[in-house]
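As you look at this complex, bear in mind that one protein chain is not there, while each of the others sits in place.
Letters A, B and C mark the chains as written, and numbering starts fresh at 1 in each.
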Amino acid sequence: MQAQFHGIIAYPVTPFAADGSPALDQLAKLIDKLVADGVHAIAPLGSTGESAYLSDAEWDAVAATALASVAKRLPVVVSISDLTTRNAIRRAQFAERHGADAVMVLPVAYWKLSADEIFAHYAAIAQAISIPIMLYNNPGTTGIDMPPELIVRIVKEIDNVTMVKESSGDIQRMNRLMQLGRGDIAFYNGSNPLAFAALTAGATGWCTAAPNLHAALPLALYRAVQEGDLAAARACFLQQLPLLQFIVKGGLPTTVKAGLRLLDFDAGLPRLPLQALPAAAEQELRQILAALPA
Amino acid sequence: MQAQFHGIIAYPVTPFAADGSPALDQLAKLIDKLVADGVHAIAPLGSTGESAYLSDAEWDAVAATALASVAKRLPVVVSISDLTTRNAIRRAQFAERHGADAVMVLPVAYWKLSADEIFAHYAAIAQAISIPIMLYNNPGTTGIDMPPELIVRIVKEIDNVTMVKESSGDIQRMNRLMQLGRGDIAFYNGSNPLAFAALTAGATGWCTAAPNLHAALPLALYRAVQEGDLAAARACFLQQLPLLQFIVKGGLPTTVKAGLRLLDFDAGLPRLPLQALPAAAEQELRQILAALPA
Amino acid sequence: MQAQFHGIIAYPVTPFAADGSPALDQLAKLIDKLVADGVHAIAPLGSTGESAYLSDAEWDAVAATALASVAKRLPVVVSISDLTTRNAIRRAQFAERHGADAVMVLPVAYWKLSADEIFAHYAAIAQAISIPIMLYNNPGTTGIDMPPELIVRIVKEIDNVTMVKESSGDIQRMNRLMQLGRGDIAFYNGSNPLAFAALTAGATGWCTAAPNLHAALPLALYRAVQEGDLAAARACFLQQLPLLQFIVKGGLPTTVKAGLRLLDFDAGLPRLPLQALPAAAEQELRQILAALPA
Partner (left out) sequence: MQAQFHGIIAYPVTPFAADGSPALDQLAKLIDKLVADGVHAIAPLGSTGESAYLSDAEWDAVAATALASVAKRLPVVVSISDLTTRNAIRRAQFAERHGADAVMVLPVAYWKLSADEIFAHYAAIAQAISIPIMLYNNPGTTGIDMPPELIVRIVKEIDNVTMVKESSGDIQRMNRLMQLGRGDIAFYNGSNPLAFAALTAGATGWCTAAPNLHAALPLALYRAVQEGDLAAARACFLQQLPLLQFIVKGGLPTTVKAGLRLLDFDAGLPRLPLQALPAAAEQELRQILAALPA
């Protein structure tokens, strides 16, 4: 049986209007485009969605708009991470109430969290909702690294934590999840340049912002690995690798919004202190996009 | 001429009531205690003050209370860091309006910031206020490391950035600030276990949460270095080093609030996901405190 | 056309007699066993072969014995790394004279080497011999990390550097070699737990000490990837992963010699300061070996 979430899980950016407020109409259009392009799921308000930079009111509006826009055409996982457990719970309940199929939880923190504090954070959120949780490990962003042993403990002991998104960038973490979970833990790749290795290692899906700019190639990679066509998968991966490397290196909201502008889709700028992509980098991105198949 | 900020700059925790809201009366009492103990300046809403975990309304209440409590008895530097430039400016203006002598700015971020983005962030805040800014470098917490060259550029090119708090934990950074600034840049130590080395290296002051639990020893260390009594300074530093190591290792809000409880001062618990200090660590802290001079 | 070196390139340990001297007869027996087991090439005097711990006279004896034992049944790549360029050249010429098909060169160093110093080191060795060189990057061991750009420069500008062994443990390095070399640079995996990802990424071979203890599984993994049977490859990889993780974690000479002892092959102990595998770890290894298919 196929997992509810599998394949290409697309992360829309949060478009901003000229006055800096979320452009909800553009968000709806972007989601329509992703659905039309054939991605397998939608993940609003992730790192790509500048969730961390939104006020609570803005966050709520974006979440509600995204869920209403998808309108059950695809499964939706909403990132509800917040520095306090209290607000993370509030967001998770909001997402559930508005129809989210799952929530994604990254243990963001100012002060480092102990394993017990991380566990309790997940447990508290899990208890407050009845939809599944995708645990998200991203030490590069949060400074908190959940080793596979802790992740597996959380998945086994907290009922509705059922999926794991790994963004540590180390393929051995995924092998370790396969080992410790005896193949029963659904894990997802969150490190774009690791996509090929992760899918061959057994990842159920790939969480990525790349489809904002080009959905066909990530979808083709997923299909080639599913079909066991290693040569096609490798060629397809190498074809999209410059784009993946570029958007990761320059920061996802910054580069994806610049790319959308080049593709004539107005998603505005990232929010300050994040700035528009510098001109030289934009020129490089233009060339990368031009080299991709239409 | 002595800098407005010098010596022991004390970071009060933000006490919480049983219902989790800021206990403003206890904050006022804690500040009174710090002033009575003879510290040289007060720094509310820093890392220690759990600033990152407060809502905007809570933040405003704590800032206003702290400034009203100090009531010009000592200089006050308010930490106004926020993920967005817009809200950082709002907080800085709020602090200025309520009588802050300076604001402290840490470039917190979810996405890494480029040197230009950091510079623009400082410039925008500086332009919006007329009080001095203490730049704060803390790569361990923010994931953003401002090298001495960038720090010196910011201090030289933005008029009211006049002080630097260094918490990278590397004494060579301070030597480098001395070199690049030719001794003209006032820098402050923000890494507790580095206090002795930093003061001998020429730090103008030491930003520390230790005075919440024991103000006399940090003050004695500062005085001994000022007076050039190296042997006394070394002995005094070694005496307080176990406390400094403990509060850094266990996280400042968590350990300082536990210590205040042991000293019969009710500052409540840190905010979830941060939890109370585990019992075994509390026992260790009890012994450390008992070994300090009364 | 198939590269001269491909597939499973086996690294024999250097057996030591009870008096601590190299046991050349046991080395010959071990090589016979590896050849009989069907590995594709032999690589004496690598990290696994404790090359760094041998005197020059011992090194020469081991090299000559290994080459004579293989006796052209398989291609042989001899690791000739040394701290000085002069002795590296001496060893490379010795290996060539005794029939080596290629030499492997790791830029070992006490003092960090600049890119120019690394380049000149390779160029000097290359000029002194007429057989191919396999460049070896292993920052974990040497403290020197050759980025893909430098590696590609060396391969392109120095004629007989024709192969690259990557042991940085980062699959993205291999993707980068594919990109920069446009698929024309033969690269080999040197990080055991990365074997599956590396072979799918396009590695021509896998340099490994695992065949000392079990040759069938690495060979099966290589074959499965060659045949594009992803499911079989993944299963086969997960089956051998505990062994790979164990030998890497405990150090190759230490763990492989312990394993050989458990398999009733006397390869002696590693040379001091390296010690025999502690008893508890040996017990763990016994269980890992017992779980492998006969």
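One rule holds in what follows: a contact is a pair of C-beta atoms (placed from the backbone, for glycine too) under 8 Å apart; a residue touches a chain by one contact, two chains touch by 3 or more.
Just so we're clear, the structure is a prediction, and the values are computed from it rather than from any experiment.
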Going by the whole complex, the chain not shown touches B, C
By the document's definition of touch, the residue of C:D37, C:E117, C:D266 or C:E284 touching the omitted chain is C:E117
Out of B:A216, B:L241, B:L262 or B:A281, the sole contact with the unshown chain comes from B:L241
Missing-chain contact among B:Q127, B:Q172 or B:Q283 belongs to B:Q172
Contacts from subunit C to the absent chain lie at residues 20, 47, 50, 52-53, 83-86, 107-114, 116-118, 120-121, 124, 140-141, 143, 251-254, 270-275, 278
Absent-chain interface residues of subunit B come out as 169, 171-172, 175, 178-179, 193-194, 196-197, 200-202, 225, 228-231, 233-234, 237-238, 241-242
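As a working rule, only the chains that are shown with their structure count from here on.
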Hopping only between chains that touch, the fewest steps from subunit B to subunit C number 2
Distance in whole angstrom between the CA centres of subunit B and subunit C is 52
So, in whole Å, the Cα centroid of subunit A is separated from that of subunit B by 35
Cα centroid separation, subunit A vs subunit C, in Å, comes to 38
Check: subunit B positions touching at least 2 other chains come out as none
